[in-house]
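Yeah, one chain of the complex is gone here, protein chain that is, but the others are all in their spots.
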Amino acid sequence: AWKGAPEITGEGGWSFKPRGRAQLDIASVNAPDSVGGNRLGTATEFRRIYLGVDGKIPGGFAYRVEADLANSAVELTDVYVTYSDGPASITVGQIKPFWSLEEMTSDLFTSFMERASFTSGFGFERRVGVSGAYNGKSLLVQGGVFSDNASDLLSDSNNSYSFDGRVVYFPKLGNTQLHLGGSAHYHDFNDGQSSVRYRARPFAHTTDLRLIDTGNIAAKGERGLGLEAAAMTGPFHASAEGFWQTALVSGAADPTFFGGYGEVGMMLTPGDSSGYKGGAFDRIKPSRLITKGGIGAIQLNARYDYLDLVDNGITGGTQNAYGLSLVWVPIDYVRFVANYGHIVYDNAAVPAGTDRSYSVDTLGMRAQIDF
Amino acid sequence: AWKGAPEITGEGGWSFKPRGRAQLDIASVNAPDSVGGNRLGTATEFRRIYLGVDGKIPGGFAYRVEADLANSAVELTDVYVTYSDGPASITVGQIKPFWSLEEMTSDLFTSFMERASFTSGFGFERRVGVSGAYNGKSLLVQGGVFSDNASDLLSDSNNSYSFDGRVVYFPKLGNTQLHLGGSAHYHDFNDGQSSVRYRARPFAHTTDLRLIDTGNIAAKGERGLGLEAAAMTGPFHASAEGFWQTALVSGAADPTFFGGYGEVGMMLTPGDSSGYKGGAFDRIKPSRLITKGGIGAIQLNARYDYLDLVDNGITGGTQNAYGLSLVWVPIDYVRFVANYGHIVYDNAAVPAGTDRSYSVDTLGMRAQIDF
Partner (left out) sequence: AWKGAPEITGEGGWSFKPRGRAQLDIASVNAPDSVGGNRLGTATEFRRIYLGVDGKIPGGFAYRVEADLANSAVELTDVYVTYSDGPASITVGQIKPFWSLEEMTSDLFTSFMERASFTSGFGFERRVGVSGAYNGKSLLVQGGVFSDNASDLLSDSNNSYSFDGRVVYFPKLGNTQLHLGGSAHYHDFNDGQSSVRYRARPFAHTTDLRLIDTGNIAAKGERGLGLEAAAMTGPFHASAEGFWQTALVSGAADPTFFGGYGEVGMMLTPGDSSGYKGGAFDRIKPSRLITKGGIGAIQLNARYDYLDLVDNGITGGTQNAYGLSLVWVPIDYVRFVANYGHIVYDNAAVPAGTDRSYSVDTLGMRAQIDF
């Protein structure tokens, strides 16, 4: 089978497929002049460059080994072995600990160039652990115990652990695909770290400057709760999420921060629809390919994104972002995204002169291929 | 042919095969409370994540290019080109300089999660060089001249070199495979470094803490001598090695350190046997695969491992380790290992309070796939 790259199969159930993706971004972040010096403005970067492999081994085993080379370094992404028996599976290795619809959707398929602010804001990352899943016809249950990201585990003294679980109910009602879910997370730092920091970039990843930022909060752990809802019908889709993240501090009230978003979108090209598979958005498959005289698939999306890093004496700032995006898939495995964001800040961690309330405009474009 | 991944062949003798492996470990090191702070205890890590390729080129050429990404970095492993003519071959590139049966056996196939303590204790590593080999029916002769590991060669002033040779006689007597060998090594640091350090982890790799450790010994080179013996018959195997490593110091007696091990093992599943090929242990091929209703191959191993880093005024400590391991190969290219070690220390470099004689228990588990 051809899936961007050949999936080569052997007798008895063996298979092997190279995997990879390249995302090249250019983005402009326009803030008041006094913000960020020349760290903002127009910049370009490789957002992700993954290379890896997928394999299947007879008897129910499958594996993935992949790394991101975009930062001229090795960052291990999915590295795991799964054993499946029908809808049930056990996975050991590094994966995402079941955080939110937006996070569990591959970055290849998100509606905007960057995910909702709370996903990076609350430090969602891949972690090494052991987990189980039940992937039914309209029910997904995922749960596991995790240590830390592989690069953090290089430290001998990192003995942190987390419990993470997620449940999604995704019935199909006529032509409408529903998605209703929730996830819960408990993370004990257990000497692995003694503080936590929440912060978010301004709707673009080309800068590492975060305009809202709690700074380091002395903490011994953290707790997260998320709710997810989405619906897709014909060319339309809508989705919304909320996530409550609590820093577990010693001898003081625990601050809880909140982030969420609401999105609506539609395909502009007739016959196309959003992709969805087993608890996450999936690949858009254009019905009118450019190779057949068509224009591919075009999707228009609008989103309101919110992140509030102010609670119990922590004043990290609040971000209200209004975004529009245009996604163009001329042919399978090629994708272009353009998006605009208008972000309103209150109590920003980085002031404009002395003013901590201001707004920022962001324009970004991405070229992407994957295999 | 399928070898975990497809080996793709072209006309005239071309071939190409992706290569890789992933090993995920969890291990617990239980030492007296005062040892190592939170650097011991339970920890998990990717032990190895290799990605690479093997290729054959008509006319007698073959190559391998592979790197280990497990530490979120690039560590070049085997990177070489070989020219072969019948049993004779010449190799240029980075390989292992012919050190010991245990070291020359792929880490995919060793009986325990970690090799004998002396192999890492004496700093065995891959080095860039040119070497020749004669690989006969029951005789293997290997020899070469090497510079240093590729990452050490990044330094302009590294001009160290070594001569390394190994001879193995491996006749098959009836159903019994014998292995008798020896290797000799001379390493001149030649400005590349001015000291050498020998040390070993406590029967697990999840910690970087070494409880025995010579510290830096001012030296201008080192010399190594190893003896190897093994026998395999039916489900049984036994192996033993000894290695003498001498630090060549200026104006003082040269300290010589010794390490070795003895191992016995047996397959618990009928019809299975250890794998052996051309001078090293090889892949266990289960006769009753899980895909055919079997349980795969299970092997039980016991080992005594010894490392003595005390000589001529150097008191690095002595380690006597007693180990048990269980290896499970449910199907080719998938392997699980569990092992337990009880280690008795004398003159340990890291004291328990003021006591340098104590014992440590280690329990580890590995999940492994390769292709």
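By written order: A and B. Residues from 1 in each chain.
Following the convention adopted for this analysis, a residue touches a chain if its C-beta (ideal position, glycine included) is under 8 Å from a C-beta of that chain, and two chains touch if they have at least 3 such contacts.
As the structure is a computational prediction, the values presented were derived from the model and not from experiment.
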Identified contact with the non-displayed chain, of A:A31, A:L51 or A:V196: A:L51
Option from A:R39, A:R197 or A:K220 whose C-beta touches the chain left out: A:R39
On subunit B, residues whose C-beta touches the chain left out of the figure: 8, 10-14, 16, 18, 51-53, 55, 57-59, 61, 63, 65, 67, 73-76, 79, 81, 92-94, 128, 147, 150-151, 153-154, 156-159, 191
Touching residues on subunit A - with respect to the absent chain: 2, 4-6, 8, 18, 20, 22, 24, 37-46, 49, 51, 69-74, 206-209, 289-291, 330-331, 333-334, 367, 369, 371
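In the analysis below, only the chains that are shown with their structure count from here on.
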Turn needed to bring subunit A onto subunit B - CA fit, degrees, nearest 5: 120
Approximate Å spacing (C-alpha centroids) for the pair subunit A, subunit B: 39
